[in-house]
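And now, subunit A:
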Amino acid sequence: MQAGKILKHAAIAAVLALGIAVGGQSANADGYKVIYIAPQLNNAADIVIARNWQDVSESLGMDAVIKNAEISAKREADEWATAIALGYDAIVGGPVDSLAATISVKKANEAGIPVFMLGRTSAGGKVELIARADNISLGTIAAEELVRRIEEQRGEIAGKVLELHGPMDQVNARQRSEAIQAVLAKHPKIELIRKLQHWTPEEFFDITKSVASANELVGITMGSDVIPGVDAALDSLGQLKKIGEPGHIVVTGIDADPRILDLIGNDLWDASALQDMVGYGTILAHYIKHYLDGSFKITAAGPIDNPGAPYHGIEARWSEATEGWQIETPSRPVDKSNYTDPTLWGNAIKKYQ
Partner candidate 1 sequence: MADRHTMTPAADADGALLRVRGLSKRFDHVVALDGVSFEAHGNEVLGLVGDNGAGKSTLIKLVSGVHRPNAGEIVFADREVAFATPRDSRERGIEVIYQDMALVDELEVWENVFLGRLLRTRVKTIDRRRMIAEAAELLESLGLGSLSPTAQVGYLSGGQKKAVAISRALYWDARLIFMDEPTAALAVVEIGKVLELIGRLRETGVAVVFVSHNLQEIFSTADRIMVLHRGQLAGIRQTGETDQDEIIKLMMGVR
Partner candidate 2 sequence: MTRFLLRNAVWIVLLFTTIAFVAVEPRLLSVRIFINVLEHSSILGILVIGMIFCLLAGRFDLSSESTLGFTALVGAWMVSTNPFFGSGWQLPPALVIVLMLGMGAGVGCLNSFFIIKLRVNAFIVTLAMLLALRGFTYVFTNANTMYDLPPSFAALGGYSIGGLLPISVILFLSLFVVSQFVLSYTTFGRDLYAIGGNREAAFAAGIRVDRRTLTAFVLSGMLGALAAWVLAGRLQAVTINLGQGMVFEVFAAAVIGGVSLAGGKGTMMGPLGGVLLLGVITTGLSVMPISSFWVDAVRGVLILAAVVLWRVTEIFEERWRTGTP
């Protein structure tokens, strides 16, 4: 299947190369040259991460380039080697394979090029700053929102809850699921039904439909709501009711996909824990600019103190493995009260259409 990925991403790469070529003309010729080597650009979320980082970087006067590793560790190593040879002022990674990428990071370190990480990280090498979403926060908020709304809907926190979780060998899937389980474990009357899926809409639909057919569910939550299928399954069972209607099954997700924002607007989806891809990309772009200018560097753990910068006040922690700093942008719930917020990535993405 590797060949498949290469070819399918070649198509996207071609489209992106076009975009970059056009975008490149407006770039500041005297600015820093920075590059983001994306793990993949085959879904809306990864594209939003890349495009937003590029937009913000260019608005700060940097010349920002995106390359695509196409979910291939080898391709990723090649892109890193090329970037190092071309002498970029900074390299931003988001590794396909955290161990394999460590070698590339060390090569960049030797070449004296500062390395940053966006969304994911290498296992080692020196990384100046890692900016990513806090999976624990994502899972916790999804579960807390679920519990709170079940109580609102049913009067008590009790009943069967379905959790659709991803493969446990994926760090993001595991951390989110563990956080969800930790919250639900505090409520003894909740019976958790955990089901494995592989991020396909067919599985989301089939599992939801089967479980909801055999069980009276009070709530559903999942590792990512980028994948559709849950609402359609409930709809086909006649169980998709508006919030507040009798028999409404509370549904919360993680990521806050654009489609989910629409469902929230229609009172058919309760809440989603936002993965702030726009936020951490924006933060990283600003930090890189400040870092290269020499105007600001994180020097101590704790809330970052640089008033006026978008990362001001965010907790920085030292990462032993990558000999540098990391920030994990906390999640926040998205529901009917804030689903039209233009800074949500699900709304921001619309400008890239």
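Simple rule for what comes next: contacts are C-beta pairs under 8 Å (C-beta built on N, C-alpha and C of every residue); 3 or more make two chains touch, one makes a residue touch a chain; residues count from 1.
How were these picked? Simply put, all candidates are chains of the complex that A comes from, given by their letters.
Everything numeric in this text was worked out from a predicted model, so none of it was measured.
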> All of 1 or 2 sit in the same complex as subunit A; which one actually touches it?
Replying inline: 2
> Contact residues on subunit A for candidate 2 in the complex?
Replying inline: 3-4, 7-12, 14-15, 41-44, 46-47, 165, 168, 193-196, 199-202, 205-207, 209-211, 213-214, 226-229, 231-232, 235-236, 238, 257-259, 262, 349-350, 352-353
